[in-house]
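== chain A ==
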Amino acid sequence: MTNGDYYQLLKLLAPEWTVVGTVLAILFADLQFWRNRSVAWRSAGAASILSLGFAAAAGLLIWKRAVTADLLGGTLVLSPTSQYVKLALLGLAIVTAWLCTEGEFTKHVGEFVALIALATAGMMFLVSTENLLMVFVALELVSLSLYVMTAFNKRSPRSAEAALKYFLFGGMAAAFTLFGFSFLYGLTGSIHLPTIAAKISWHAGDPLTLVAIVLVVAGFGFKIAAVPFHLWAPDAYEGAPAPAAAFIASGSKVASFFVLGKLLSVGLPGVGGSGAWKAFSPGWLAVVAILATASMIFGNLAALAQSSLRRLLAYSAIAHAGYALLAIIGGSQPALLYYAITYAVTSVGIFGVVAVVENRTGNEDIAGLAGLRERSFLLSVALSVFVLSLAGVPPLAGFFGKFYAFAAAAKLGSSLGYWWLVALALGASCVSLFYYLQVLKQVWVAPVPEGQGKVAGGWVVSILLALLALAVLVTGAAPELLIRFLK
Partner candidate 1 sequence: MNNLPLITLLTLTPLVGALLLALTGDRGERPAKGVALGFGFLALLEALLLVTGFDGKSASLQFVERHAWIPSLGVEYFVAVDGLSILLVLLSALLVPFAVAVSGGVSDRPRTFYALMLLLQAGLFGAFTALNFFHWFIFWEISLVPAYFLIKLWGGPARRSAATQFFIYTFVGSVAMLLAMQAVFLATGTFDLPKLAELARSGELARGLETKLNWTGLSASALGTVLFVGVFLGFAVKVPLMPFHTWLPATYAEAPSSVTMLLTGAMSKMGVYGFLRILAPIFPGPLRDLLGPLMALAVLTIVASAFAAFAQKDLKRMLAYSSINHLGLCLLGLFAAMQPTANTATWQTEKVAALNGVLLQMFNHGLTAAALFGFVALLERRSGGLRGLDDFGGLRKVAPVFAGLMGISLFASLGLPGLNGFIGEFLIFKGAFPLAPFAAALSTLGLLLTAIFLLTLIQRVFAGPLNERWKNFPDLTRGELLVFAPAVALMFVLGVAPQLVVRLINPTVIEAVNRLGI
Partner candidate 2 sequence: MLAWTIYISFAAAAAMFLLKPDSRQGARVLALVAALAGLAVGLAGALQHAGGGLVTIQKYPWVPTVGAEYYLAADGISLTLVILTGLAAVVGILFSWNVELRTREFFAFYLALIGGVYGVFLSFDLLLLFVFYEIAIVPKYFLIAIWGSTRREYAAMKLALYSFIGSAMVLAGLVAAYVVSGAQTFNLVELAKYPFPASFQNWAFPLVFVGFAILAGLWPFHTWAPTGHSAAPTAASMLLAGVVMKLGAYGCLRVAMTLFPEGLATWRNAIAALAVVGIVYGALVSLTQRDFKFVIGYSSVSHMGFVLLGLMTLSTIGLSGAVLQMFSHGVIAGLLFGVVGRMVYDREHTRDLDELQGRRLSRTMPFAAVTFVVAGLASMGLPGFSGFVAELKVLIGAWQTFPKLAVIAGVGIVLGVAYTLRAVQKAFFSGDQEDVPGAVHGGHAHGESAITLPEKIGAVVLIATTVLIGLYPKLLLDWIVPSFASPLFDGLRKGGLL
């Protein structure tokens, strides 16, 4: 079961070490040298260190991109795909860190940036394991970091409220997850996913199996904010500091989707049941299909009624979780990852714009974007790209992501059994266009409010946002550029 080669383990985990090292470096630098500097200076410094460290980690990942490994009984499982996903996570974290330079929500920016790095480390572990215990530990590392990040704006009661809600729901979800894992272990005697896969099919139809599935899916449903485990999301999105919200919406989503997909398709392939039209049978496919349905419907309908931009994004995120679940149902890892990564890039981009605008105007409503075109052309274009991508308008990444996911689901089963789900998803997309256009209407159509001047982010953030928008466009127009890394 073990090969005990710790040296190799260390080598393979070099990127993770680098990330953890970055955490320490940031904390050290901030505490030791920058106490007297301005917050802005410190956040830029911290973000720079994080960027350098993560760039190094990314370099290591790229260098070892072809690696495959399975150590310590599935505790550390590396594949090219997991390497690329980690790369994406690093990139998202870098952007998130730079978002801290927009707006002063805390004096302790060093800690905040370090937490981003710490959460990133957790995500990296999360995507490189097939061991349930490791999954749980990594998940908790991520979650705890995010809880704290959410609460970081200590002057804002909403931040505290959001963090509390997030924490309570998260704690409960963790409990569910752990409970579900224990059932799986009980049924199969293993916490190693391939082993579980081999044994669980003996228990197909066992009510206990179903309970286990429901519990596990519920736990992850919380992470990805699928209905009915979404209640924390609007508050967290609204109350958390912008970078925290951005990271919840991006990095956390990528990692969670990756793991959930792996858990279900690698760990529980034999107990999928069916969610096909008129052919329901219990299993995770059915459970996920129900979750997806509820998320798409509820998320889109609720988003229609929002006036707060962040709450709108939260409900849109719920809807998108529903779409992404279609890729899980379709069992297509490339589709799922393409969707999750492009969605994360889009989200972090939107939160970037939101951070800049809120920082300058203090207005969190959609109406706060009024006349943005006159006030910052770059932000307007970038925001339009992101929002249209979310709406699924080609040639942006959001379109191909949806298409890929829907096609995967449509292919499943005989005679288009999951067709109802695809049709529903398409219908839901149509609804979503309405509220996305409301956002763009403010940007492009609404008049510039009186006395509002230009809006501009720092130059690093501006460049990053431009790059993100470009990435959304390019990966959408030429999806193969991204997909070939995900197969």
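What to note about this one:
By our rule, contacts are C-beta pairs under 8 Å (C-beta built on N, C-alpha and C of every residue); 3 or more make two chains touch, one makes a residue touch a chain; residues count from 1.
Basis for inclusion: all candidates are chains of the complex that A comes from, given by their letters.
This structure is a prediction, so every number in the text was calculated from the model and none was measured.
Interface remark: chain A makes contact in this complex with candidate 2 (options 1 or 2, touch as defined above). In the complex of the two chains, the chain A residues touching candidate 2 come out as 334, 373, 377, 388, 393-395, 399-400, 403-404, 406-407, 410-411, 416, 419, 422-423, 426-427, 429-430, 433-434, 437, 440-441, 444-445, 478-480, 483-484, 487.
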